[in-house]
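Left out: one protein chain. Kept in place: all the others.
Just so it is clear, A, B and C label the chains in written order, and each chain counts residues from 1 on its own.
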Amino acid sequence: METIGIWIAALLTLGIFSFLYKDNPFYKFCESLFVGISAGYWFVTTFWQVFMPKLADNLVAGRFYYMIGAIFGVLMLLRLFPKIGWLSRWSLALVVGTTAGLYFTRYLVSNGMVQVQNTIIPLYVKGNLSQTIGNLVIVIGTFSGLIYFFFSKEHKGAFGGLAKLGIWILMLSFGASFGYTVMSRMSLLIGRMDYLLGTWLGLIH
Amino acid sequence: MTFYERLMQLDRRWIYLAIAIAVIIPVLLPFKVPVYITPEVRSVYNFVENTQPGEIIFLAIDYDPNAMAELHPMAKSIMRQAFSKNIKLIISALSQNGPGMAEQLISQISKEYNKKNGVDYVYLGYKPYFGIVILAMGQNYRIPFPTDYYGTPLDSLPMMDGVRNYDDVKGIIDIGGGNITEYWINYANGRYKAKVALGVTGVMTADYYPFLQSGQVFGILGGLKGASEYERLTKREGEATEGMSIQTVAHLVVIAFILIGNIGFFMSKKKK
Amino acid sequence: MRYKNLRSSLVLTFFLFFLILPLSQILAQDDTLPPPPPTEVKAGDTPNDNGHSITITWKLSGDDGAGKKNVVAYEILRSESPTGEFVVRGMVPAGNNTYQDRGAKEKEDKNYFPPHKDFYYKVRAKTLNSYSESGVAGPAVAYGQWFHIGKLPVFVGTLAFTIMVLAFISLARKGKEFYVRPLAGIDAVDDAIGRATEMGRPILYILGLGSAADIATIASFTILNRIAKKTAEHKTKIIVPCNDPIVMSVAQETVKAGYLDAGRPDMYKEENIFYLTSMQFAYVAAVNGIMLREKTATNFYLGKFYAESLILAETGSVAGSIQISGTDELAQIPFFVAATDFTLIGEELYAASAYLGREPLLLGALKAQDLAKAIVMLSLALGALAASFHFGFFLKLFTVQM
Partner (left out) sequence: MRRQLPILIVFVSGVFMIIQYFIPHESFEFIYEYAMDWIIIIGIFAMLLGLWSLTRVSVSKVQTKAPGWGFSVMTLIGLATMLFLGIYKGNKSIAEGTLFMDIFWNIYTPIQATMFALLAFYIASAAYRAFRARTVMSTILLVTALVIMLRLIPLGPLSGINQTLASWILTVPNMAAKRAIWIGIGLGATATCLKIIFGIERAYMGKD
């Protein structure tokens, strides 16, 4: 059984890699199988791990307020019937409204307050040149980066200059993240190659 | 289309092929890529090198199996270096899923060097609440660990005779994949003034450099690269060197293609 | 629930070690003499909480960090009467002088902490082999608060920002027009749709991996609505494969509304907005296939994206599609910038809906965002200056307690 499993896994691995050369029936086979299996897997695991404990168990235990969730859930399903489909908007409204309120304070704190708080740093650190330069770059960089994101003012003159500095610093950061990620992506491929050459073909151990 | 223009528009399948070769060849034919040894790695190596036979180093293995790829090579090299110089080790494993993995590693390496549990090394194992454990070990190892991992009381282990706390070891090397590392710095170094060096994952490395500058730790092995430097220093190349060699070749290939693209771009622009 | 039990059993295991140890008397040193006890023990309601916790503070034992330096930890004990039996509630390492005794708010929970009830506390300083206890503090009562004082800066921020947004929207409603600078990614949208029309090929719109509960996805719905309207006007097919069933439902409504806006409800085809699977890479595998088989002329990737961003963008580039991307997922922006033709970076994604619709109300909100940005920048500049002169007050304005 284990050998069969390894062979299946190895062939499917090759099937996906074949896409790099060009789209082909082998890849299409892997892809369509993958879609079906993943959707089934997702449905089944959510059913057992979320639906049962969150809804069924609570209703059985007599926690009637979970009924409200179930009612909204059923409303969602009414989309399948065009005539009363509009009722699903109530559920949608609850989802969207709740999360909008939830995210409002979350973003305000973690993306606003905390970032400002972290950027309030001294521009001059006595006897420590490298930290002084570092702090200056952070404050000026954040400042000019924000200027770049101004929408209601034309990027002209000194303002435009700062905006340009801002986008340069953004590009610096993008280049750095890109270069930094290469290593972890290569590790993923090394892992797959180990599987093909080692576990499957037994060329390395 | 001129030669240079062609350089700018290579079929990407050539790139894919090059990457595949770059990853496969080093796996099949292991070879060494030269490594530059950074001072923060060398200082850890020198620390172990300058420890006298019979003295004790504390080795904290604070990672889960999911960080093994990067951190296991570090633990291996340090243990091998210590055992080959007849340095004794006290080893703890404070990460929840790590103790079993650490035990395997210890029994494997100690066998290689014919080292005896309780005589040449002591494996304390795991206790919850790493903050309190690290702090309590500053008083006495026996507070959190009345017995070792195998259930033997510490007092009946010959090696622990007269060994009470961090004062009785030469220093601490913590190899960690999470926030336990911070507690070693703040408690073992901050409160008990123990010498601490770190081995951390690549993602964590940049965050811990400030502790090096402030002198709170005396050395850092960062990620696979730090591990491969250490393997090179101890002249026993293993997984880290191999992994790093593949990474180096793969990075070289990416850089080479970037350069090819730019050469094509500049030369074809010049012609016009 | 299971987690909580695990934790209390861990506490218990650890506690047992400390009980067994004094018996073993491993090191017969002066550690057997009890340390000076903790003093000035105070117990009171924990502020800014739900009413199921009491905070205990004390002054460190004389042997903690000073004297013999042999105090290892403090144990916190609780009783329902000053003379009753005291039970250990928790432990903190030496050097700490506060402890929050907290419990669950559900009555059926084993760890339930009753509010409005008198409790008495003692603190015990522990060395290796001995301990000493403080006097009794209390009674203390736990009760819940109706406003979190530590979140006052957020409250002020919420009010200020809400007022700004509403004010600019009402200005816009009164007919005031706001200037917005051109954005390359937005200007490209019309060309991209035009190109698809000329080539007679479909447009692919990917909402990403977010759910309908992600703000980036909701922002993307608005953009989808505008783009759907334009494709309806151009009679170009738009394909929207989805990763989440609710997102699919919303996307269907949104596209249908776009076709209605364009006056072409007859052209709307629901089967073009469909669900594939919720698993990241299976979804990507299928979308890859769609790009190459449908030969999409233009691909939009707007919303939440993770590691798949580069797989999509590179496959799209192989297929020769024009690609416009945008996400607020920081780690993915570099890959979109490198591999797609136009990228809306972070906030630009949120601004895009206002740009595309040119609706005055949305533009008004954009103006409010800019004003808030100016305030943030002013705070940054003033704050950094204040910090340079060791003036700490400014920082406090932005400090939020959780």
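The criterion applied here is as follows: a contact is a pair of C-beta atoms (placed from the backbone, for glycine too) under 8 Å apart; a residue touches a chain by one contact, two chains touch by 3 or more.
Fair warning: this is a prediction, and the values are worked out from it, not measured in the lab.
**Student:** Need the list of shown chains touched by the one chain that isn't shown.
**Tutor:** Counting the whole assembly, the omitted chain is in touch with A, B, C.
**Student:** For the chain left off this view, which of C:88, C:199, C:338 or C:395 is in contact with it?
**Tutor:** C:338
**Student:** Which one touches the absent chain: A:125, A:138 or A:197?
**Tutor:** In the complete complex, the chain left out is touched by residue A:138.
**Student:** Mind listing the chain B residues that contact the chain we can't see here?
**Tutor:** Within chain B, the residues that touch the unshown chain are 8, 10, 12, 15-16, 18-20, 23, 33-36, 38-39, 205-206, 209, 225, 244, 247-248, 250-255, 257-258, 260-262, 265-266.
**Student:** Spell out the interface residues on chain A facing the chain that's missing from view.
**Tutor:** Contact residues on chain A toward the absent chain are 1, 5-6, 8-10, 12-13, 15-17, 19-20, 28-48, 50-52, 54-55, 58, 65-66, 68-70, 72-74, 76-77, 79-80, 86, 89-105, 107-108, 110-112, 115-116, 118-119, 134, 137-146, 148-149, 166-183, 185-186, 188-189, 191-192, 195.
**Student:** List the chain C residues touching the unshown chain?
**Tutor:** Contacting residues on chain C, toward the hidden partner: 48-52, 105, 144-148, 151, 154-155, 158, 161-162, 165-166, 169, 211-213, 215-216, 218-219, 221-222, 224-225, 244-246, 248-250, 252-254, 256-257, 260-261, 271, 274-282, 284-285, 293, 307, 310-311, 313-314, 317, 328, 330, 333, 335, 337-339, 345-347, 349-351, 353, 361-362, 365-366, 368-369, 372-373, 376.
Following the convention adopted for this analysis, only the chains that are shown with their structure count from here on.
**Student:** Which chains, if any, touch chain A and chain B both?
**Tutor:** For chain A paired with chain B, the chains in contact with each are C, in label order.
**Student:** Specify the chain pair with the maximum number of C-beta contact pairs.
**Tutor:** Greatest count of contact pairs is found between chains A-C.
**Student:** Let me have the rounded angstrom distance from the C-alpha centre of chain A over to the C-alpha centre of chain B, please.
**Tutor:** Computed value for the inter-centroid distance: 29 Å.
**Student:** Mind pulling the chain B residues that touch 2 or more other chains?
**Tutor:** In chain B, nothing touches at least two other chains.
**Student:** Write out the stretch or stretches of chain A touching chain B in their complex.
**Tutor:** 20-21, 182-183, 186-187, 189-190, 193-194, 197, 203-204
**Student:** Mind listing the chain B positions that touch chain A in their complex?
**Tutor:** For this pair, the touching residues of chain B are 13, 16, 19, 23-24, 27-28, 69, 202, 224, 243, 246-247, 250-251, 254.
**Student:** In the complex of these two chains, what residues of chain A are touching chain C?
**Tutor:** Those residues of chain A that touch chain C are 16, 19, 23, 27-28, 30-32, 34-35, 37-39, 41-42, 76, 79, 88, 92, 95-96, 98-100, 103-105, 107-109, 112-114, 116-117, 119-124, 135, 139, 142-143, 146-147, 149-155, 170-171, 173-175, 177-178, 181.
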